[in-house]
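Missing here is one protein chain; the remaining ones are kept as they sit in the complex.
And then chain A:
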Amino acid sequence: MQQQQAGGSETEVTWGDQQNINQFGRLNNRFHDLEEEIKAAKESNENLEDAGNELILTDEEVVRFQIGEVFAHVPRDEVETRIEEMKELTTKNLERLEQEKVSILSQMAELKKVLYAKFGDSINLEED
């Protein structure tokens, strides 16, 4: 958890400063949530890769493919198509998440500059 302590006895905290601090907190929370989501999306992608590979190795015509809570008997070609579609979705999702992460990191760096400039040692914006 990041700590934000403001105000030695000299520097006054304005509403603008408070809003910056709040914004930094929000971005930081979103950043941590994003890390979790990215991890999950990467795992999902890996699983789909493995599934695709297994599919190539198997010589069964009908594959049990999980839909919802059940495993439906689905012809191999259809399974292949489905897996491709799912992979595309996850990859696009992953890209979107990574982009958001980059944007958030740069916004946080900006805010850090502004806040450290005003408060210096009186504020701590690092992870502990």
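Basically, contacts are C-beta pairs under 8 Å (C-beta built on N, C-alpha and C of every residue); 3 or more make two chains touch, one makes a residue touch a chain; residues count from 1.
As a working rule, contacts and distances are computed from a predicted model.
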{"item": "Name of the absent chain as recorded in UniProt (options \"Prefoldin subunit 3\", \"Protein ROH1\", \"Histidine-containing phosphotransfer protein\" or \"Argininosuccinate lyase\")", "value": "\"Prefoldin subunit 3\""}
{"item": "Touching residue (missing chain; options A:L57, A:V70 or A:A117)", "value": "A:V70"}
{"item": "For chain A, residues in touch with the removed chain", "value": "4-9, 12-15, 18, 21-22, 25-26, 29, 64, 67-73"}
